[in-house]
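One structure, pasted below without further comment.
What you see is the complex with one protein chain gone and the rest in place.
On to chain A.
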Amino acid sequence: MKQIALIVILAAMAAVVPLFMGENPYFTGILISVLMMAALSSAWNLLGGYAGQYSFGHAAYFGAGAYTTMILITLYNLNPLLCMAAGMVVASIIALITGSIVFRLRGHYFALASIAVAEIVRLSVLNFEFTGGAQGILLSDLSLWGLDLNSKNPFYYGMLLVLVVSLGITAYLRKSKTGFYLQAIREDQDAAASLGINLSFYKNKALLISAALTSVLGSLYGLYIRFIDTSAVLDLRLSIEIILTAIIGGVGTLWGPVIGAVLLVPLAEMLRSNFIGDALVKAGLVSETSGMGLFLKENLAHAHVLVYGIITVLCILYLPKGILGLFRRVK
């Protein structure tokens, strides 16, 4: 109850933020990215954190939502909400296929199979004609269903809504029978099975909820950016960023994914927009025209994945329970 109240209060606070910001598309854009990554990571956490099944292929569900929505809209101009529902169906089918193959197995297999499925989806999308192949899909029609897609606010609220739903489901599940079963499976699969828990049913249940939430975010992303291709929505890098966000915040905790996203997304944005390189130049530490300055300017923007890699290694070695785990230990 306490957690649900906290979710509602924080969501209400987040909901009024756009009213104070006025028209600042850059800042709103970053906030949308934070909300989206928090929601993605929170959806992943349901399966990875509570059931202990690390999916390395969540990009497949994100991409399924994004591609289904964009294809249906460009071809038939369907209602975006219908498209989202269709995306959820497609993502659920992919999830069910993956789950029915690998949830009978234990250990490393789910991680491996989830990558294989995601790669099959990515390569298929890349090779098929109707998905736009390597060119991706561009949405040029801006006046969809009376929504002003030029404004970022609808997407801010959309992402916030999915995040709240995801956190709400997590908070509810934690104290429900399903949640206890999932945690039992995570701690000791054999013990859980011997107590009569249907392992593959509960793992599949968690995977389905997680995949459906992820696909909605994919649909929103497609409409928001109005352009998708495989490297944006189906890449292994995206799957890893989702996991990493949860790891840094704290896997298997309600708020871990949110904390992870609040820290990581702005960091990635600073690296991508070359904020750090510019700051070094402005501080007079590095001359803009020197070799070092040019190197930073050209390359630092691409280095955010490198930084992610370093953070992952440090986090696993020194902070395996994430930032929230740190606080818990102190307590």
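The definition used in the following text is that a contact is a pair of C-beta atoms (placed from the backbone, for glycine too) under 8 Å apart; a residue touches a chain by one contact, two chains touch by 3 or more; residues count from 1.
Going forward, contacts and distances are computed from a predicted model.
*Asks:* Under which of the names "Inner-membrane translocator", "Spore germination protein KC", "(2Fe-2S)-binding protein" or "NADH dehydrogenase subunit M" is the non-displayed chain listed in UniProt?
*Replies:* "Inner-membrane translocator"
*Asks:* Could you tell me which of A:Asn24, A:Asn77, A:Ser124 or A:Asn198 touches the chain that is not displayed?
*Replies:* A:Ser124
*Asks:* Tell me which residue among A:Gln3, A:Thr74, A:Ser273 or A:Thr312 touches the hidden chain in the full complex.
*Replies:* A:Thr312
*Asks:* Using the document's contact rule, name the residues of chain A that touch the chain not shown here.
*Replies:* 48, 52, 54, 56, 101-102, 104-109, 111-113, 115-117, 119-120, 123-124, 126-127, 236, 240, 243-244, 247, 299, 302-303, 305-306, 308-313, 316-317, 320
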